[in-house]
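Yeah, one chain of the complex is gone here, protein chain that is, but the others are all in their spots.
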Amino acid sequence: MNFTSPESLVFWTTLIFVVFFLLMRKFAWKPILGAVKGREDSINNALLAAENAKKEMLNLKSDNEKLLAEARAERDLMMKEAREIKEKMIADAKSEAQVQGAAMIESAKATIESEKNAAMAELKNQVSSLSLEIAETLLKEELSNKEAQTKLVEKMLGDAKLN
Amino acid sequence: MVLAGIGAGLAVIGAGIGIGKIGGSAMDAMARQPEVAGKIQTAMIIAAALIEGVALFAVVVALIAK
Partner (left out) sequence: MRIANRTIQFLFSLSFLILPLMASASGGHSESADKEFSATELINSHIGDSHEFHIADWNGHSISLPLPIILWTDNGLEIFSASEFHHDNTGHHVAKEKFVRYNEVIFYADKFETLKEEDKSAFNFAARPLDFSITKNVFSMLMSVIILLVLFITVARSYKKNSMAPKGLAGFLEPLVIFVRDDIAIPNIGEKKYGKYMPYLLTIFFFIWINNLIGLIPFFPFSSNLTGNIYFTFVMAFITFLITTLSANKAYWGHIFAPPVPKALYPIMWPVEIIGMFTKPFALMIRLFANITAGHIIILSLISLIYIFKTVAIAPVSGAFVLFMSVLEMLVAALQAYVFTLLSALFIGQAVEEHDHH
């Protein structure tokens, strides 16, 4: 094998390799490995974020369903309450009307009674005054004519019966 | 020169048998467990390289001794 002097290649290989290594480390491997690592990290992060978003979506969906069910239940409850209120109101109105009607009847009765009493009292007064008048007239007639007196009394009594 | 050649040849026979056995066993292992084929392959190459190194020593010695 035709080797040249060993020192030549040993020297140049060492020198060139060391310089080459330093240059490559600074200008090539650092940016390349950095970029690769960065990209891997970003891919991992993106996958993680997607996973999280999926989970969140699921949560949101179940939340929505829960909310919907709650709303439905609330609606049912409200409708039930409304129905109850309506029924109660009707019942209340009915009983009130009854009570009021009864009260009105009562008061009408009372008025009638009091009117009747008042009328009776008036009647009594009139009867008494009439009796007095009759008596008066009777006395006056009697004093003049006996027959006429009797006639008068009878006539008056007949009148009184009419009342 | 002839003796060196014979020496180199003997060394190569040994290495050939060795590497052949490694390759065969690795194939066997890979067929049994294809899921770890990558690891077996790396181990195979390392083992083969080590045996080859010994054989190359012998060849170099034979070359120098000529």
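Just so it is clear, A and B label the chains in written order, and each chain counts residues from 1 on its own.
Just so we're on the same page, a contact is a pair of C-beta atoms (placed from the backbone, for glycine too) under 8 Å apart; a residue touches a chain by one contact, two chains touch by 3 or more.
From a predicted model like this one, the values you see are computed outputs, not experimental measurements.
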item	value
Touching residue (missing chain; options A:36, A:50 or A:123)	A:36
Among A:28, A:50, A:90 or A:112, the residue in touch with the chain that has been omitted	A:28
Subunit A residues touching the omitted chain (full complex)	1-14, 16-17, 20-21, 23-25, 27-36, 38-39, 42
Missing-chain contacts mapped onto subunit B	38-39, 42, 45-46, 49-50, 52-54, 56-57, 59-60
